[in-house]
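Let me begin by presenting the structure, written as C-alpha cells, before commenting on it.
Removed from the display is one protein chain of the complex; every other protein chain stays in position.
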Amino acid sequence: MKKVLAITVILAVAMVGLAKTELSFWYAWGGDEGKALLALVEEFNASQNEIVVRPVFVPIGQGEKINTALAGSSTPDIVTIWDWMVVPLGESGALIPLNDYLGSAGIDESDYLPGVWSYGAYRGIKYGLPTTLNAYAFMWNKALFKEVGLDPDRPPENIQELDRYAELLFKQDTRGNIRRLGFLPNVSHIYFYVFGGQLWDPETEEITANHPGNVAALDWVASYYKKFDLQKIRVFQATWGEMASSYNPFYRGQLAIQEAGQWELLFIKQFAKSDFEYGVSPFPAPEGGREKVAYLNGSFWAIPKGSKYPDQSFEFLKWLTDKDQAARFAAELSNIPPRVDAIDNQAFQSKMLPNMEIYIDMLTNGYVYFFPTLPIGLYYMEELNQALQYVQSGAKTAEQALNDVQQAVIRELGRYE
Amino acid sequence: MKKRSLGKTWIYLLLIAGAVFFMIPFFWMFSTSLKSYDDVFAFPPVWWPSEVLWSNYADLLVELPFLRYTLNTVIVTGMTLLGFMLSSSVVAFGFSYFRIPGKKVLFRILLVTLMIPPQVTMIPQFVLFNKLGWVGTFLPLIVPTFFGGAFSIFLLKQFFDTVPREFSDAAKLDGANEWKIFLKVYLPLSKPALATSALFIFIWTWTDFLNPLIYLNDDRMYTLSIGLQQLSTSRTTAWPQLMGGSVLMTLPIIVLFFLAQKTFIQGIQVGGIKS
Partner (left out) sequence: MSKVAKSRLREARIGLLFLSPWLIGLAVFTAYPIIASLYFSFTHYSGLSSPRWAGLDNYVQLFKDPLFWKSIYNTLYLAIIGIPLAQVLSILVALLLNTKVKFLGIFRTLYFLPSIVPAVATALLWKWFLNPQFGPVNLLLEKIGLPTPGWLTDPAWSKPALILTSVWGVGGAMVIYLAGLQNIPTELYEAAELDGAGKIARLFTITLPMLSPVILFNVVMGIINSFQSFTSVFIMTGGGPENSTLVYALSIYRNGFQFYKMGYASAMAWVLLIMTSIAIVFVFKFFGKYGYFGGVDKQ
C-alpha cells in the first residue's frame, strides 16, 4: 500500500515537472485581426515545449473588465490594453514594470522607432510593449485639386497655403449648405506640434498645455470652425458615411484634404473606386514650426501584477514582439510595427500598401510624438476638447483656455503622486 | 350597432398604423442583417437590399460557436430567472402584506440599492466575489439572484398592494396561514405581474453584456452578447453578421413576450375568488 502511494506521489511530481506552464492571454479583437494573432499564438505554442499560451477574447472597448480584474487581482498573465490605460494601471501598481526584463533580454531604445521607447512609460518605467502603431499624415484628393486648378502633385507648403487651398476647395449650395469642405483640422493636438508647441516636455516630463505654440495652433484650429460655421459643418458631417466603407467622405469627394491614419490606405484599396487618385505627405507647417510631425497611437501588451508566471509571460511577449512576428502581425493589420528591424523585415515590406513608405519615413526621420501617457488616462485629452469648444464659441481666448487646462491637469496629476 | 363597428374600424386603423410605426427598428435590424457590408452605410439608406444575403447568417454560425454561446446564455438566464422569481415574490409579499416595524426604512434601502449607479459598485463587488473565489464561474451571476432583485421586489410589491384585503381575510377565516395566503391568493391573482417580472428578468439577463464580461474569464463560458463582440476588429465591425446575431438573439424574447402577454386577458373577478 505504501509503495503504491510512493509511486503515485513520484508520478504526480514527475507529471507536474513535465506539464507545460499555461499562460492566459487576453486578446482584444476578433475578425481578421483576431485570426492573425491566434495563428501567431499557435505557432508559438508549437515552437517550444515549456509554455502553452491560451488566448481568451476580451473586448477592451470600455475597459471595465480590465479595471475590475486588475483591481481584484484576478488577472490573466498577459493583457491587451489601449495606450491610455498603460500608465494609469502601471502607476496603480497593477502591472509589472518591464525594464529589468527588457534589460536582461538586451532590448533597448535603439531597437524601437525613435520616440517609441518612452511611449507607454512614465518616469522611465516601462509598463507595456506596443502591439502595433497607427500614425497620421496629410492626404489630399488629386482630382479635386485639378478641378479647382491646383497642381495635383503638390501639397500646400505651409499653413497659409493650406488655408488658401481650403477656401478654394470649399463648396456650398445656393441655400448655404456645405457641399464640400476643403480641409478641417480634426485632431487638434497634431497642430500643437506642427506649430512648434508640445503637450508635454519629454525631458522634464512636465505638462506644457499652454505652450505658445499650442496657443497659436488652437487659435488656428478654431478659426476653421468659425470661418466655415460650426453648425453648418456639423450638418454637413451628418451626411458623411462610415470611414471603412465606400461612403467615406474623403474618397467620395466631400472632404478634399484630410489628416488620416495609415489604415486609410487599406480602406482606399478596399472601398474606393479604382481610379481614385490621392497624395500623401507630412503636414505642412507654419514658419518656425515643426516639419514632419508624426502622431502615433495604438495598443499595448502588458503583464499584470497578478500573473502567476511573469517570466514565461515575458518570454512569450519577447517572441511576439520580435522582428519576424511583429512584422507579420503589423502587415496583417496594415499597421506599423514599432521596431526598426521589423519594418525592414521582408514579411512587412512585401505586404506594404502604396504610400506606406511616407508614413514610415515620417516615423523614422520626422518628429514623433504620442499623446502623453499619464496616470490620469484620457482626462488631459478631454480637457483639450473642452478648451477648443471654449475658443470656438468665444467664451475664452486660446491662452485662457489652455492656461485652465494646464492648471486642471497639474491638479489631477498631483492627486496621484 | 353601426356606431360600434365604426369605432372598431377606427381602432383597427390606429392599431395597424401604430404597428407599422413600431415595426421600423426591428425591420431595420433584420434588413441590415441581409445586406452586404457596404450597403449597410448607403446614404440615403436602402430599406431592403437589392441582393438578399442569407449567407450572412451562415457566416455567423461558421465564424462563432453560436450553439455553445446559446447554451451558456440559457444556463445563466434560466438560473437567474429561477432565482429572482422564487426570492423576489416571497420578499415582495413580505413587504406588501405584513406590518413590520421599520418596514418603511427597509423599503427605502431597497430603493437605494437601485439608485446607486453600478459603475461605482462594480469594483468592490468584484473584489468581494474574487475573495469568495467565484470569479471565472457562473456563480457571481447566479447566486445573488436567489436573494431577490430590487426591481422585481418593487414591481411585485406594487401589484400585491392592489390585491383587495377581503380576499386574504376570507382565506384567513378558512384557516389559511400566511404562506397559504401567499401561494393560494396572491400568486394566482398576480399572474400578469409575475409574467411581466419574469419577462424583464429574462430580457436583461439574456442580453446582459457587462456582468458576464466582468465575471467570466474563459471564452468557452461566454454568453451570446459577449460572443458577438468577436465580429469587431479594432477598426471595423461586421455589421450584417452582428445584426443577424442580434436578430437571432431577440427571437426567444419575442416568443416569451407572446406567451407572457397571454396572461393579460381581463380584469379579476372579486366574487370569483371563493369558488
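The chains carry the letters A and B, assigned in the order they are written, with residues numbered from 1 in each.
We adopt the following convention: a contact is a pair of C-beta atoms (placed from the backbone, for glycine too) under 8 Å apart; a residue touches a chain by one contact, two chains touch by 3 or more.
Remember, it's a predicted structure, so these values are computed and weren't measured experimentally.
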Touch criterion as defined above, residue of B:Val52, B:Leu114 or B:Leu183 at the omitted chain: B:Leu114
Touch with the omitted chain, as defined above, among B:Val40, B:Leu141 or B:Val185: B:Val40
Where the unshown chain meets chain B, residue by residue: 8, 11-12, 14-15, 18-19, 21-26, 28-29, 32, 40-41, 43-45, 87, 90-91, 93-95, 97-101, 103-104, 106-125, 128, 144, 146-148, 151, 153-155, 158-159, 161-164, 178, 182, 189-193, 195-196, 199-200, 203, 207, 242-243, 246, 250, 253-254, 257-258, 260-271
Footprint left on chain A by the chain that the document does not show: 62-64, 67, 70-71, 84, 88-89, 91-94, 177, 231, 234-235, 237-239, 375-379, 382, 386, 389, 393, 412, 415-416
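Please note the rule applied: only the chains that are shown with their structure count from here on.
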Rounded Å distance, chain A centre to chain B centre (Cα mean): 39
Interface residues, chain A side, partner chain B - complex: 24, 28-34, 56-59, 61, 64-65, 67-69, 71-74, 76, 239, 241-247, 263, 271, 299, 333
Residue ranges of chain B touching chain A (in the complex, touch as defined): 37-38, 40-43, 119, 122-123, 126-127, 129-130, 135-136, 210, 213-214, 217-219, 222, 226, 229-236, 238
